[in-house]
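Yeah, one chain of the complex is gone here, protein chain that is, but the others are all in their spots.
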Amino acid sequence: MTHTTTQITSPPKPSEILLHLGPQHPLQPGPFLLDLKIEGETIREAELKIGYIHKGMEKVFEDRTYIQILPLTDRICYLASNSNNDVYCRGMEELLGIEPTDRAKYLRVLTNELCRIQSHLLGIGEYTTDVGFLTMFIYMVREREGIVSLLEAITGSRLNHNYARFGGVAHDLPPGYKEMALKTLGELKKLVKSHDEMLSSDSVYLKRTKGVGVLTASQAKELGVAGPPLRATGVEYDLRRVEPYLVYDDLDFDVITQTDGDVFSRVKVRLLEILESIYIIEQVLDQMPTGPYKQNVMPYITRPAPGEVYSRIEDPRGEMGMYIISDGSDKPYRFRIRGPAFATAQALPPLLVGTYVADVAAIAASMDSCTSEVDR
Amino acid sequence: MGIFVDIYDAIMNFLIFFFSTWELAPWVRGIVGGAVIGGVFGGALVMVYLERKFLGDIQSRIGPNRVGGRFGLLQLIADAVKLFTKEDIIPANADKWLFIGAPIVALTSGFLMVAVIPFDLLVIKGNEYALAVSTMDVSILYLEAVSALAIFGIFMAGWGSGSKYSLLAGFRNIAKMIGYEVPLGITIISVAVMAHSLDIVEIVKAQSSIWFIIAQPMGFVVFGIALLADVGRIPFDQTEAEEELIAGWATEYSGMRWGLAFFAEYFHAVVGAIVVSLIFLGGWNGLPLIGNLWIPGIFWVIVKAIFVMMGMIWVRGALPRLRIDQVSDIGWKVLIPLAMLNLVWSTIIGLMWA
Amino acid sequence: MVDENADNEMVDGTRDIIEPPKIDRTIMVALSETFKDGVFDVDVPLPNRAVARIDPGRVKPIMQFLLDNGFDHLSCISGVDHPPDKMEVVYHVTSYSGPLVIALKASIPRDDPKIDSLCDIYWNANWYERETYELFGIIFNDCPYLKVLLLPEDMEGEWPLRKDYAGYPNPT
Partner (left out) sequence: MEIIDSFIPVAVFVLFGLVIPLAIMFLVKQLSPRSKSPAKFTTYESGSVPTGSANIMFNVEYYALAILFVLFDVEVLFLYPWVTVYVNDTVMNAVFGFSTGLAVFEMFIFLLVVFLGYVYAWKKGVLQWIK
């Protein structure tokens, strides 16, 4: 793939139009500008322009103490706030040389997987509404409510959870949580299975998604994507398996892959990952050890030794990495956020070239890019 | 029940007597027939409400539930008030007359369709009177012709808005309709073949023993799909696909001007539903085997039309949107051969009946 | 591992059937042997992490070597400002078949921050380089579209992530 597929290189011919999709377009999860040069219904060139909600987080973090950064990591991507907390805390634990308690590890896995489920549910919902299937969107949002309530019961908040702490987590489970979770998840499992069946048998849906926006495994690797778009091409790359963090070593789960690499497969991977996450959570609830949920010493002014760390996690969208450089003070010297959505957003324009205007919504939504995180 | 029929017949007798003796009957009939427009307009309102509630049920949500009590009955009134008091904007680089004309053309097309729709057949002193604003020998041909006017309306809106989304939608509309007018026409012919007439009244009368949906189910399917495409509802709403083209041809329309275009769409959907109930579902003929059950024919037409509308809403709840090239493919490669096959089938059946 | 790769080959028939290179820390030895004076200060702080400094003039052959040895995923490019005299470009390179993340640091002079672009080697380097350019003013030679990505266009030339940045507007 060449870089010319990411840019609009020439002015439109008389038969072509330059169409701006964004920054306010119904297909978008957040503001970005997608410039399309189209001829008839076919896209000749595409260019993605981002930065409409650039928050300068990396600069802001350099001016905050380590504890102050923690709630801000939620805001990188509100659908993956637990993952972001966790990756930051694990990085900091490495710098500080402490280890979370066993129970905290399980609790973090639990919240991470719940977070993945609700993110995937909303991702699939957004996707289905982008192919004109509003019904499935509403079903998905309805199902997501239950998961968000489960997260709320643990963390006390529905969107920006801010749950992980250095060396532990913020709270323990509320009483009776296991029964409540198993009940909700059991219902969710049935519903997701029936939705999967519905989507796999709806002929119009299949027409819209099969063979659309195809990525082969080698292309996906070249474009540098990770997460569901990569696994949909058949590459079994999941950081939970490749680089087992927390307690994923002790848990039994499959890395979900599909083979076609098209839009349908990407959604299918997410659907099946929801089921897999439910399976993980059931194990976590069974195996959860008793004991303290956080370290006794909670340093309020954290001054890690000079050094640097690159910690990463399997976000709902792919590989989330944080590169923290400490100079021994109470603020990071440099804080770099490597977001998964940034990588998938970069890979979007080459996928769009040569497809139809109507497929833009399907392809863009199937990559499940989070604009908030792309812009940071 | 019988008393209602008597009262209904008495009113109708009076009206027919009244019109047939008045010298200016056609003119007056046209003006009084405006009530039918009002009736279908009310039907469009019912469909909007039905869509909100029934689609809400399908999608496991409530739908309007604040304005006008628990069931949101006054939501439409609130919407109308909102539309009336919204600012009307004509974009600077729009073609002004096309822009203004488009909703008028679409709405007029709907009105003209209403003119020939018979709602009932009254037999008075051995004479048959169709309860229609205007009767003609070729009403089904006329119906198809004026319904095609709406395509011009949408294209006028698409081209005249001066917006790129609208332009794409306008071209999509043309591309879609040239694929679907042909199967629509052929299925209408296959219906007419069995009734040996192009008059809707005759077509409905021919269904007194057996509905045409039973005689030619394939024709019903083809007609239904083509009708969905004609009125532009999911899965054929490419012309206003929200996630692709904002609102398609209606992007630049605001306030009541948008409201008119919106109502024109629902008007077409309602008229389409009535047409389906007339030419495939037996019209005022009641149910097969059971008969009319002493209920006046007009109610049968309305009940059947409501069922067709619910079917349209159901389809919308159950299916995503097709892509425009797939729409074109389905029209040309599936529906046209099926429609021709159905024509041959219905001709043979029609001959056997004759 | 072997099974996974067999699956992959079944998926993508066009790929050559080559045993993928082993992703482990021996790559660091190979790297420092191949580029004798190009790679130095090799350190392996954690089982999955390796750090090294590289000669900024030889970044392209080093990356090509890594790509040929199975490190097919450029995870991230970060700039780090070390006033008063130098800047660092940190490359995090990893692989789609193993956990090892190699952080390679190239120090460049602060008054003339230039380094070769990796866009020919790793396709996805493009946006990372553009981001580093607009935030630090590090110029990547031959980057195909080196212009602002996240910032507004009139902020080009501000370099906000440099340590001495005083705030907008700050014409430099």
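Some observations on this one:
Per-chain residue numbering starts at 1, and chain names A, B and C are given in the order in which the chains are listed.
Please note the rule applied: contacts are C-beta pairs under 8 Å (C-beta built on N, C-alpha and C of every residue); 3 or more make two chains touch, one makes a residue touch a chain.
Just so you know, these numbers come straight off a predicted model, no measurement behind them.
Although one chain is omitted from the display, it touches the following shown chains in the full assembly: A, B. Considering B:Gln59, B:Gln75 or B:Ser197, the position touching the chain not shown turns out to be B:Ser197 (whole complex). Between the chain not shown and the residues B:Phe54, B:Phe119, B:Tyr165 or B:Tyr266, the one that touches is B:Tyr165.
Within the full complex, the residue among B:Glu51, B:Asp120, B:Glu181 or B:Asp237 touching the omitted chain is B:Glu181.
In the complete complex, the residue from B:Gly30, B:Pro217 or B:Gly291 that touches the missing chain is B:Gly30. Of the residues in chain B, those that touch the hidden partner chain are 25-27, 29-31, 33-34, 37, 83-94, 103-104, 107-109, 111-112, 114-115, 133-136, 138, 141, 159, 161-167, 171, 175, 178-179, 181-182, 185-186, 189, 192-193, 196-198, 246, 251-252, 255-257, 260, 324-325, 328-329, 332-333, 336-337, 340, 343-344, 347, 350-351, 354. Listed for chain A, the residues touching the missing chain in the whole complex are 12, 14-25, 31, 33, 39-42, 354, 356.
Heads up, the rule we're going with is that only the chains that are shown with their structure count from here on.
Taken pairwise by the contact criterion, the protein chains link up end to end in a single open path, with no chain closing the loop.
Central chain assignment: A. Criterion: smallest distance from chain C-alpha mean to the mean of all protein C-alpha atoms.
For the pair chain B and chain C, the distance between C-alpha centroids works out to 62 Å. Contacts with at least two other chains are made by no residue of chain B. Across the complex, chain C meets chain A through its residues 4, 7-8, 11-12, 14-15, 46, 48-49, 51, 72-76, 78, 80-81, 90, 92, 96-99, 101, 103, 119, 122-124, 126-127, 135, 144-145, 148-152, 160-161.
Those residues of chain A that touch chain B in the complex are listed here as 17, 19, 25-27, 40-41, 128-135, 138-139, 142, 202, 204-205, 207-208, 356-361.
Within the complex formed with chain A, the residues of chain B that make contact are 58-61, 164-165, 167-168, 171-172, 234-235, 237-238, 241-246, 317-326.
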